[in-house]
Each structure stands twice: as C-alpha cells, then as structure tokens.
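A quick write-up on the structure given underneath.
Chains shown are a subset, placed as in the full complex.
Chain nomenclature is as follows: A and B, assigned in order of appearance, with residue numbering initiated at 1 for each chain independently.
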Amino acid sequence: MPAISVRELDLDLDAFEGPFDLLLTLLLKEELEPREIDFAAVILSFAELMAERDELDLEVCGEFLVLISALLELKARALFPDEAVEFGELEPEEAAEELARRLAEYRRMKEAAAWLVQRLSAEGDRFFRLGPAPLAPHIERKLAPQDPQALAGAIRALAVPPPTVSLSHMALRFPPVSQFLERFRALLMRRRRFDFDAEVGTLPRVEQAVALLALLELRKSGEIALSQAVPFAPIRVSRADDERILEWTARSA
Amino acid sequence: MDSPLRLIAANPVDHLARTVEALLVVASAPLSAGELAEAAGDDSERVETALGLLFERYREGRSGIVLERVAGGFAFRASREAADACARLFERPVERGLSQAALETLAIVAYLGPCSRPEVARIRGVAADSAVASLVERGLITEAGRESGPGGAVRYRTTPLFERVFGLESLATLPRLDDLGDDVGEIRSRLLEVAEARAS
C-alpha cells in the first residue's frame, strides 16, 4: 500500500478546493480567513480517506492531529479579534514559525519513538530477570524513623492553589471552567432558574464561551435543565430536580 | 533450522548446558528438569546430564554462583563465602525516606481517614495504584472495608507500624492543620477544590 501524506489530502470545501498543504500555506499567509474554513469537513475528508484504507496509519493520524489542532487554534484566535489585539496578535510569520517549531518538535519525538521501537526489536533476544532472585536473602527493609511534620507539609503543599498557567502564547486568556461551574451552582442555590444571556451578556466573548462550556458540563452531569423557545432565543437554566417535578406535574395534570 | 549444524559443531551437552544456565539466571523461581527440558526443546535425560556439568562448574569454593537443588527444582544462589557481602547488599538502606508519591498518599490517608484509591487519585491528580501498593507492601497502610454501595472501592487506613515509624502515639497526635480548615471535612473539600483547579 503506497504511503500517504496528510499534506496531499485532497479537499473540496465551500471556501477552498485543493490539497491540504495549500490550505495550510494560504491560512498561514493570511490569504484565507480561518473562519471561512469548515474544519469539520476537513476532518471528515481525512476520516473518509482513512476509512478507504484497511490499515490504520498512525504516523499520518499523528501528523494530522498536530496540524488540525494548530489550525483550530488559528481559527479560535480569529473568532475573538478584540481580545486577540489586547494580548498582541501573532504576525503571520510568527504563526508560521510557531507552527513549524511545533511540528519539528513533534516530528523529532516521533523519530525518537521510532528509534525506541527499532531498539526494542533489536533487544528482543535479551532476557533478564524481573524481580528478586529465587534464593536471594529475604531481609525485611525497615524504614528509618520519619518526621510527622513531613505529612503535614505534604497536605499543605497539596492545598496550595496551582500557579496560573501563562496562555500568552495563545494570545487568548481563558478563565477556568470551574469558575463558572461554581458561579452557576451558587446562583441556582439562590434562584430556581436564570437566564443565561442576561447573566453573562456583559462579559467578554471568551468568557461567554467558557460559561457555555460550564453550562454544558452541568447539563451533562444532570445538575441542570436547559430550555430555549427557538434557536438563538435566550437560554433558560433551571435546577434539574425542579424541571423533573414540573414535567411530572405537567404529565399528571 | 540450524540446530543440527550446532550439534555437530560443538559438544551438544555443552550447548544445552549454556541454555540451562541462561534459563536459570532469568528465572525468579526454581525450575524443574521438566520445565528446563521443555524450554530448551530437549529431553529430560540430556538436561540432567547438562545439570551435572553445571553442578560441577557452579559449586562452593569454585564459583560465587552456586547451583542448588531445592524443592521444585534448580536455582542459582550466592556462595556461602559471599554471604557477608550479600547481607551488606541487602541491608543497605536503598531508600532512606519515602517517595513524594508515597508521602502524599500516606498523608492523605492519615489526615482524611479511610480513603479509597480513586479518592487519593482525585486529590493528587494522578493515579495512586503504585503508591498505594508500595505502602501496603511496607505495612504502612492496610485495607479498611469498602466504600458504601455495591462495588464500592477498597478503602485504606494507616497501621500501628505507621504510628511507630512516625513516632505518633495515635492519629490524634498528628501535627495540626488549623491553617487549612477547622475539621477534616473542610480540609478535604479544600484539597478537592485545589485538585480541580489544577486539573482545569
């Protein structure tokens, strides 16, 4: 079976037609708007190509994942232009540099993994004992006396909040999802339901996006119920148990 | 197949003896003549002959490696003349203290009371399997029932040996953590909160 390259993947999208390599280059040179590209369709094309081949080519999958995640990052950046300016936008050359650097790093690690595989098969005829020798002396190893303060120290260290990770390389700063999880939970302790848009409407768009993720998270865990009259209408959030009671009342009525 | 050639080229039992040596140096339990014969792809009688050769080569006074017949078969051991050296090797304190993973796990179990592996893992942010296993093996923690509900995970508590090693009269004499919360419940929720922040 001939080897395939992700870069040669033929794409037929609304906004673009041609090989993946060209798409990549045009995006990096800013000759194409990332927001115009339907990345779901790109992933689908790739999945179809993979499905046509009986064998799963992990090399190609790995390269594709790295490329597509880099492109998604470009798209995410473009979706939030206001915030991007605030933290300093990457020039196209810098974006290309960053992408190339990441690809090179990942490729070197893949080469290193390939070297390990080679080594493993070369050393496949080297057997050695795992574990103690059958007739080795059995001596119970005693632990030296320990300081109980070390235990207190370990717990204190675990109670230290993590340092805030610098996301400046992404030119975007995302608040943690947990912040909104807690905010919404607290809100529902005080009120039976609230209007999502009214609650987060004044926040920057990045934070709104994270708030929506928190909402989906709460819905997934069954803590809340969501309702919306029509698409793009305000999202109403209520406690899950209330919703069940309402539903039950409605059905029995 | 190159074995017929080898059989001609060298003393065949010599070659078999080398295979038996190799099997015995890799084994972590004594091997029977039958097991050796099956692995070597040879018959038991010839294996016995090879073992005879090896008994001569690996005997007290001649070699530091001594072949021994024990219950269940044959195994290598250290010569008696090297007994002192071996004792020094095994008595040396390999690990003076506890690893970071072991210390954190032990502290969680000691302060929060009986805890399951998933709970420890949630607080530490990494799987706790090997840390828990090593603490159980050292006798510092032990099983203490299961979490309530069917299929609940096994919980662990500290042992009297733990108290001795840390010079504690009881768990009540652990250094206080007033700065982190008023009671165990508060400390537990604070740790979980931080763990969640670390994971996000």
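Points to keep in mind about this one:
Everything that follows uses one rule, which is that a contact is a pair of C-beta atoms (placed from the backbone, for glycine too) under 8 Å apart; a residue touches a chain by one contact, two chains touch by 3 or more.
This is a predicted model, so every value here is computed, not measured.
Across the entire structure, the chain copy numbers work out to A x1, B x2.
Assume only the chains that are shown with their structure count from here on.
Subunit B has its Cα centroid 37 Å from the Cα centroid of subunit A. On subunit B, the positions that touch subunit A within their shared complex are 22, 25-30, 68, 70, 75-78, 86-87, 90-91, 93-94, 96-98, 103-104, 106-108, 110-111, 123-124, 138, 140, 165-168, 173-177, 179-180, 187, 190-191, 194-198, 200. Subunit A meets subunit B in the complex at residues 127-137, 139, 141, 143-152, 154-162, 176-178.
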